[in-house]
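Omission of a single protein chain aside, the complex is shown with its protein chains in their original locations.
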């Protein structure tokens, strides 16, 4: 156990970006997405094809209520059936009332609704206020900042408008020739590098690394413990490699990016090192199956990634409509 | 009054796209955003600058509860202060418990939250199920489809991954030399064309037309009846021009795109014609003030617009993180 | 199958109270709770002991998300940990600020929260707008009334202040000498009468009949399909007996009062007859285990029942803090 803590502290020291972009920074590695990086991404648009990387937000999602996270609920404020059976005459004007009286049918009306959704319930970006270590968040802000009303520091709104960069796709399931990696399967630096080499790709500063395990495909619709249970994912030991390459973002098709059960005796150690210390943008529950099909078909594993989250002031994360543009 | 209804029906007939893309279509004018259009948009990226067009989603928004729409609420599932005062020991592992016992401080924990948000409460896209006319939605689907659990047709998720196109910015307030247009000020075809000509821009098939009235700037933080009251906006009479130019999307910095009070004796007639019949993507409550500043500075009023909404299954609209990429 | 429908229609005809209390009535059998009935109930108070019949409303409840019903969520608006770590200085006054500055500790603050709860998720009364039959609710109101914004007729608020009456407890599990009846076990008129006779009790006009199956005790904490699955409960064939005795309310410790699987080929036929036609107040998911213990101890199976629901305007049901006062 002592060794686990020593290892973790070594990684923290090697991978930390605290202070690198100033004491007031809330962006972390998203700082690495420069205007030049956006231009580089735009140059990758060749066919004009767009592929969504976001799964539907609805009651069919993977959540079980664990950690208080339920699947998204959509409730109605005004409905089509209500309109058809006599509601919503309040938006009528005299002409339309006359019309209704002559035709026996109301003229116009609206459908409207409310969303109730844990920010971490589906495809999302973690914010840098999402994980604490020894009382602090990324860049040394106190965990005390993340209270009722939203976090006063490191909220997900800082990412808004800024995560548009080169996306590099590593389809580990395809590389291994399996439908899906298995729970507990750790993806190592060696495997990441072999996958990249196989596609003749290099990883560059400011890139978003998109990693597919196939685990969403394996569990879709019969989710079981997809949310929070054992899962394939990145090894903790990829943290220094991610930091050395100055990767801006990592996203996977699993609940928590990192392999579970955790490799050392600490809850989500990859998050502790990479999110809290490196300030890495972490994307979870991404739907990469359509992208996988497309890349197999055209052989192109890099693209413009447009994945700006909602400016939810002070939130721990945000749903995101992530799109690969090829 | 008879004339109002006759006018409306004439516009409906002239502007309708029902059936144009098949009986099963849920996309409307977003069909006009072709791969070529996406390539055209990407070619507009020159400096790599990105500008968010989305206002913060929080309690400071413009809603008053009218139509059941309140500002977004963010509630906490796990908090930093709670962690600091002894909660969340459940995520501890033996090593971390040992560490806490020796240091007197817990090791790691998380911040997590839930969003409760009317889909039309802030910057958003309307879905094609949002407005009914004579019992139907865009493309002839029955209003009966839009009931509890979400609309079975024309839900906003159909837009996901697809609204990435050339954005053309018309800053009417700048053109008029005012801070903001006034409530009731209608923007006409003539004025739109003069604004475009002044910037030597033409509008093309599949474009997103982004129109700034300055009304958000005038009301920000002291919203009064911004949501649903009198407002500047597009004239109903722009509808045929929008249809003839095959514009894919129109967004403004007002609550409802169209001028209010409505110009004829019908509630939101521009929506009835353009959304329900043309199948136009309509964006509301967009924050265009940063874009205005930027365009004044560099003189460039066209850009790549990336504005894919969340795949909220069956929803009447969706918050969107819209980004202008220049 | 034809017989099933014929039976149902016969029961509907025999048991209906439509029009009995006027065309504008929203109360149904709760009309039978007269001032004399309230006095009768109060006279049953002998020891002054009070026993809650309501189970906790929290994440530990029986719901699974079926029919959109989840367990109650409680979210915080202001928290104690937040206060202890520096939030909520906004409620400070100058004296208290001075005190904080001298003592290093804030003075006063508050804890506050929000409830998100399906009205049928725990111990509740059904409203008379909860079930439709052939397009109508109790007393002939159209199902069209029960739309967005709450039902315009038969809402649960009509019950508020009115369900205080004599409660008569029938502990069928005790009578059979079992811990719990089994799923599918139907409670018949004969068994109800034997239970009553065994305690020398008669049922009277305006009474609330409280029936315990033991099924909540059997499932508590490991709920499985308690909510909506097979369950013991009242036989459909008790409906005429309930109507003839002019019982005001029936409540049980099961999800849906009536035995499941349903005895005829119709979904919840007891509700169709008794709620929609008799206008009976139906209580579900009541926690009767404490009452059972108490009645076994003192041999007294009648009491003053105080069980007024919340005035949730237009709601399909309401949580209720039901109390037996002995």
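Observations on the model:
Labels for the chains are A, B and C, by order of writing; each one numbers its residues from 1.
Rule of thumb we're sticking to: a contact is a pair of C-beta atoms (placed from the backbone, for glycine too) under 8 Å apart; a residue touches a chain by one contact, two chains touch by 3 or more.
Being a predicted model, the structure only gives us computed values, none of them experimental.
Contact with the chain not shown here comes from a single listed residue; of C:36, C:179 or C:293, that residue is C:36. Only one of B:144, B:196, B:239 or B:325 touches the chain withheld from this view, namely B:144. In the full complex, the hidden chain is touched by subunit C at residues 1-2, 4-5, 34-39, 42-43, 45-52, 54-60, 67-69, 72, 74, 76-81, 83-84, 91-96, 98-99, 103, 105-120, 129-135, 137, 142-151, 157, 160-162, 164, 262, 264-268, 272, 276, 304, 306, 308-317, 319-321, 323, 325.
In the full complex, subunit B touches the hidden chain at residues 59, 65, 68, 70-71, 73, 76-79, 81-82, 85-87, 116, 142, 144, 147-149. Hidden from this view is one chain, which touches subunit A at 68, 73, 75-77, 79-85, 87, 114, 116, 148-149.
The criterion applied here is as follows: only the chains that are shown with their structure count from here on.
With centres defined as mean CA coordinates, subunit C is found 42 Å away from subunit A. Multi-chain contact residues, meaning those touching two or more other chains, occur in subunit A at positions 59, 68, 76-79, 81, 116, 142, 144, 147-149.
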